[in-house]
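Note that one protein chain of the assembly has been removed; the remaining protein chains are unaltered in position.
Then we have chain A:
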Amino acid sequence: MRGATHARWAVCAVAVALTATACGGGGDSGGGGASGIVSASWGDPQNPLEPANTNEVQGGKVLDMLFRGLKRYDPKTGEAQDMLAEKIDTTDSTNFTITVKDGWTFSNGEAVTAKSFVDAWNYGADLRNNQRNAYFFGYIEGYDKIHPDSGEPTTKTLSGLKVTGERTFTVKLSQKFSTWPETLGYSAFAPLPQAFFSDHDSWLAKPVGNGPYAVDSYSRGSQMSLRKWDDYPGSDKAQNGGVDLKVYTDNNTAYTDLTAGNLDLVDDVPASQLKNVKADLGDRYINTPAGIIQTLAFPFYDDAWNGPNGEKLRTGLSRAINRQQITDTIFQKTRTPAKDWTSPVLGEDGGFSDTLCGDACDYNPTEAKKLVAEGGGIPGGSMRVSYNADTGSHKDWVDAVCNSINNALGNDRACVGNPIGTFADFRNQITQSKMPGPFRAGWQMDYPLIQNFLQPLYYTNASSNDGKWTNDEFDKLVDQANAESDTAKAVETFKQAEEVVRDQMAAIPLWYQNGSAGYSTRISNVKLNPFSVPVYDEIKVN
């Protein structure tokens, strides 16, 4: 018994000691970090941090700091500009000769050569490496051998890639694709140092690239410290000493940390804070267009949605949605009502048009009612709009869209939301063609080309054609546009294809999404690029 008493007092003593030291140790509060270092919010990347394996924003952020490819999208205009490419020549839109600029090295000193690119692309395309972005190499000849739809790959290299010199290599595509060089700014096309292949595990633990920053330390799942690489040969040298990326589970906490002065940059202001953001941050809040569009897609594999007058039904539904009201109230103007199927970041020259959708995207309840009736009415009298309920504020806007439709049609049970628990399950049901009605379809561009907003989404059997929409005329126009060597003409042809999408209302465009960010008084010159990623290298620490 005596022993027990002692034990209890010991526990209490330890506890008291703990609290006491704990209270005494709380001295080091203060700003975001050492001088010249920017601390920014981050999310845990979903996949291993390899260029050809990263398909979401969080991993993309890091790659954008660590790597420079042949092309780079201008952070302001989104235009693809030569970065490591000295020149990319072609005469037939199929065979390209690429010359890499001299003087570029990785931060470990290794020179960036033609081989750095070819090896990296072969690695990315190889089925055995499980790279999520492998399909980016799908236009290169020999892709079907290294990445067959079934069975084992029979080769380790893409036959369309040939190193012809220290700094030159040739690419042969399997089809004409005139704007192909402009896709090369995507991070999947980044060069890789030999260390990536020879010691893969340690490369993953501390990635080495050729960008303006080098990784100082990386503890997976919680923090990555990037420091300015002083010998960076490019013109876009980092304007700050480095960036500390901190993983936040909840963007609300990151925002709270920013308002408390413990964090410099939050690049995803939570929807619930949009009301306070002006009061909290004033002009340190930015809200700029990004290459993201939200649409409602339809299950064309379901006969009910693919009827003879289906386009009237779908257009009617489009006209029943009061986009302006929803973007103003639910999104506090961080979304802009859609006027076409692309994004304003493309610019007029790139194929964006604010008149293309025209009446079909205009809210008009009477017309909507008429069109839906002409289209045979909503299949079964009631439709369910599916969305994944685990992230974002999808529930809010889906309910609002349904309300808008119900009010316009004067029928309380015309439309109702259908939440699906997780994103994975949502994607599963989509890929298995099990959607019971219209469903949420968001698209974030991979590269700022009108092609990227149309082909992957509406071309027959394309990778993101979730509704399985198919239209011969559209396919023909896209093929024609890809073969067109004059960019302006190609864009015009893509716009004609987009008109087919409009006439058939293959998907209802809802709104363009903006990128939002808030920052502390410690830093300035904060901008978001068209991919809604902060331009870290241009941030200045005051």
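Here is the rule we use: a residue touches a chain if its C-beta (ideal position, glycine included) is under 8 Å from a C-beta of that chain, and two chains touch if they have at least 3 such contacts; residues count from 1.
FYI, contacts and distances are computed from a predicted model.
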item	value
Which of "Carbamoyl phosphate synthase large chain", "Glutamyl-tRNA(Gln) amidotransferase subunit A", "ABC transporter permease" or "Quinol:cytochrome C oxidoreductase" matches, in UniProt, the chain that is not displayed	"ABC transporter permease"
Hidden partner chain, touching residue among A:G221, A:G381 or A:G410	A:G221
Which residue of A:N306, A:N407 or A:S464 touches the chain not shown here	A:S464
Of A:N47, A:S174, A:Q194 or A:N364, the residue in touch with the unshown chain	A:N47
Contact with the hidden chain (one of A:Y186, A:Y248 or A:Y285)	A:Y248
Missing-partner contacts on chain A, residue numbers	1, 3-5, 7, 11-12, 15-16, 18-19, 21-23, 25-26, 29, 44-48, 55-56, 127-128, 130-132, 134-135, 147-150, 204, 219-223, 246-250, 253-254, 256-257, 259-263, 390-391, 421-428, 430-431, 441-444, 456, 463-464, 466
